[in-house]
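What you see is the complex with one protein chain gone and the rest in place.
Chain lettering (A, B and C) follows the sequence in which the chains are written, and residue indices restart at 1 in each chain.
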Amino acid sequence: MSASNNDISVKIGPVAFKNPVFLASGICGYGEEYASIIPQKKLGGIVTKTITLEPRAGNPPPRIRELPTGALNSIGLENVGLDAYIREKLPLLKDLEVDAVVSITAETEDEFTRIAEAFAPLEGYRGIELNLSCPNVEGTALDHGRDPAYVEKITSIVKERIPKKTLWVKITPNLADVGLVARAAEAGGADAISAVNTVIGTDFDLSTGKPIFARVGAGYSGPGILPIALFKVWEVAHSVSIPVVGIGGISSVEDARKFFLAGAIAVQVGTALYSDPELPIRIVEALRAHPEWARREGGST
Amino acid sequence: MSASNNDISVKIGPVAFKNPVFLASGICGYGEEYASIIPQKKLGGIVTKTITLEPRAGNPPPRIRELPTGALNSIGLENVGLDAYIREKLPLLKDLEVDAVVSITAETEDEFTRIAEAFAPLEGYRGIELNLSCPNVEGTALDHGRDPAYVEKITSIVKERIPKKTLWVKITPNLADVGLVARAAEAGGADAISAVNTVIGTDFDLSTGKPIFARVGAGYSGPGILPIALFKVWEVAHSVSIPVVGIGGISSVEDARKFFLAGAIAVQVGTALYSDPELPIRIVEALRAHPEWARREGGST
Amino acid sequence: MNFTRIEIPKPARFVSTVVENHQLSSRYFLMVLSKPEGFPDPAPGSFLHMAVPTSGRFFLRRPFSIFDCNGETITLLIVEKGEGTRILRELGAGETVDFLGPLGEAFPLLPGQRILAVAGGVGLAPLYYYQKFVSRTLDKRVCPECYQLVYGGRSEEDLFLSAIDLADEGSLLATDDGSYGFRGNAAQLAEVELERNPVDALFSCGPTPMLKAVADLAVQAGIAHWVSLENRMACAVGACRSCVIPVSAKEQAGKDVKERYKTVCHDGPVFNANEVIWERLPEP
Partner (left out) sequence: MNFTRIEIPKPARFVSTVVENHQLSSRYFLMVLSKPEGFPDPAPGSFLHMAVPTSGRFFLRRPFSIFDCNGETITLLIVEKGEGTRILRELGAGETVDFLGPLGEAFPLLPGQRILAVAGGVGLAPLYYYQKFVSRTLDKRVCPECYQLVYGGRSEEDLFLSAIDLADEGSLLATDDGSYGFRGNAAQLAEVELERNPVDALFSCGPTPMLKAVADLAVQAGIAHWVSLENRMACAVGACRSCVIPVSAKEQAGKDVKERYKTVCHDGPVFNANEVIWERLPEP
């Protein structure tokens, strides 16, 4: 058996994935956009762009700013909404043979319930990632995402409705104690914690003297957040016994390895995809050649 | 009058400084170390290494790790202690003609009181910076530094004893809401908020598979934290009406300008000093040539 | 107006090499790349998303319109703006480049109709390529004067006359300082030309003020106008929603969508000018 046939499949909750390398939510759209560019079906899976009950237009431009150490974005959850997602986007995943986790968020318990109920009878997706951590919108789940009781409640509402799918709760790094929120998600029945979403940051335009973004604060991603994300993942891995999916600043195979060392069972590649679309595939290949780098079980390390 | 004679002095609390450019605490030691390397007396001032009541040996090595986006440090507040500081280090500042703000921290109210009382009758320093935010030690003021009531209490204890000096409270960025802590410091009588200290991060050694640092978490500084620090400064400037001293990731004149745009009245240069010791002087010169870049008053913008 | 969208091939990632970086003036250069195997014939208006090769700081890719493409090479016309374009300029012959492409919607085909194409600066790239593309791939004789290119630069240096066959091809040329051709900018020359020779449609690409002036001309003349826009990009394939511009909102039954955005990378970069909300275009 050649090294490249090594089994690096990973089970997260009730669902097995062929390997532990994913594309992060918001990075690869709904799955079709990168279809001709990279062989997404070789990945563990993709996490699709966060959707909401109603379509959202997102924030006014500019929405992206490059920095020497990464990028700031203020997309504002532009998305097609639940109905169009189920009607137009979900069926594509099957054609593409891509394993997908669907990212969702909402503003109220009722909305979360309605979205979860819409997905409950469906097939063609492997699980749901609850985005309780987007910094770029008012009134969605970020503020709630800091409240352990709320996180537990929402998690259990969704998990109840999709017991056979995997449920990941994606947390914000913009917190003093991520362990608290992670434990709440675990108590609510999450199958994994996805850590982390973007770090809040900003930038100014020296020619106008004004903030770049209308909302001032934006989501910082890319290599500059790697050390921060690694520490948050380590903290979460030492706070819960469910698996942790590591996200933040991965831009090399080595960076991905560090997440496994920090206690993650899987990783998601984000911003680096834009410069280096082959990176996720290279990480899969490296893991197949060195299956000992991967981690087969979650929980504290 | 040539541009280079422009007045860019700045008043922070009861104390005027010749310009708004400082070296950050822990970066330049006690003032003597860089004496032959850069003309520190041309700066607004320096903030000396944080001292504690008793001398501290600091953390075991390794203590520093370079990253492509900055550095991680785990010094652990190695310092000579209050007595030796007053006896050996404070007098040097006068010889060096350097304007200094003395950084202090402690574990209890009583210790803060004793340090403040020791400084109360002294001259040869311009003020005190309360470091309530070092991530690299157990049991010091960081945990308290997240508790608004405690921050207010400590601030008022120290301010009471040094009414004619300027009192800055240095806050951690590792918080969901820095405004809360900043307002507490303001309520306690702080003359300025210094924002921010290092961001908690970590790194792993791929050859051993272990964390680099004995304490795992370390303080992340340098260009990678610039967007984070800018946002925290903007948040603080919109939360209090006392001045804000901006710190974090400054490695060019342009970076420093962004802190003024974010609402800071002064800046401190940290890690960049190690690569580029002339940077603080270049910032002073740029501000003299463009005094409109500076900001003469604190408070929200 | 009756038009045909040129069919757009699926984009892919390609690795290629620099054949030559040919400096045209102090700021402009032509980057000639060897055409990698499997690279489809690009439509005029489509672009490449070029990786900036460096082991140093983080870089997003940079978008550049295709200036020319034949069996052997792909050519870009690049103006040096910041660090990314500087690094690309410094690449020598034989060095490796990595790009995604061809990307985006093209300028439409307008069979039998007369087009005035107005280009400023590097905006020349897609409109120059349109001319080549049409003359190579279609029967040009049907309408020999159907495509008139107007190009403006600051002075003769910006017209690259020794390197690019603009004058020979019958393009109308303008310079701000009058050192060659018409004295004025490309939009002013287009206005004059439009009075002399009415057309059925305008194409434009270049600095935003010029594009706005051309949009006004189109409205006054009551003719169609397609414009190639720019914006900062991350993915360049429509995935990240970074590069949007505001377009006139179309009613969406039952949904409260106050604004509508389209992506420059995927819905554009070529837009029908009358859907663009000019006042709210972001500074690229």
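Structural remarks
The rule is short, and it goes like this: contacts are C-beta pairs under 8 Å (C-beta built on N, C-alpha and C of every residue); 3 or more make two chains touch, one makes a residue touch a chain.
Being a predicted model, the structure only gives us computed values, none of them experimental.
Considering the whole complex, the residue from B:10, B:28, B:93 or B:216 that touches the absent chain is B:28. Summary of contacts with the chain left out: across B:20, B:44, B:70 or B:217, the touching residue is B:70. Within the entire complex, the positions of chain B that touch the omitted partner chain are 26-29, 33-34, 36-38, 49, 54-58, 60-71, 73, 75, 78, 81, 222-224, 251, 271, 273-278. Think of the hidden chain as still there; on chain C it touches residues 54-57, 83.
Definition applied: only the chains that are shown with their structure count from here on.
The chains in contact with chain B and with chain C alike are A. Relative to chain C, the most remote chain by averaged C-alpha coordinates is B. With centres defined as mean CA coordinates, chain C is found 49 Å away from chain B.
Residue positions of chain B with contacts to 2 or more other chains are 68.
In chain C, no residue reaches two or more other chains under the touch definition.
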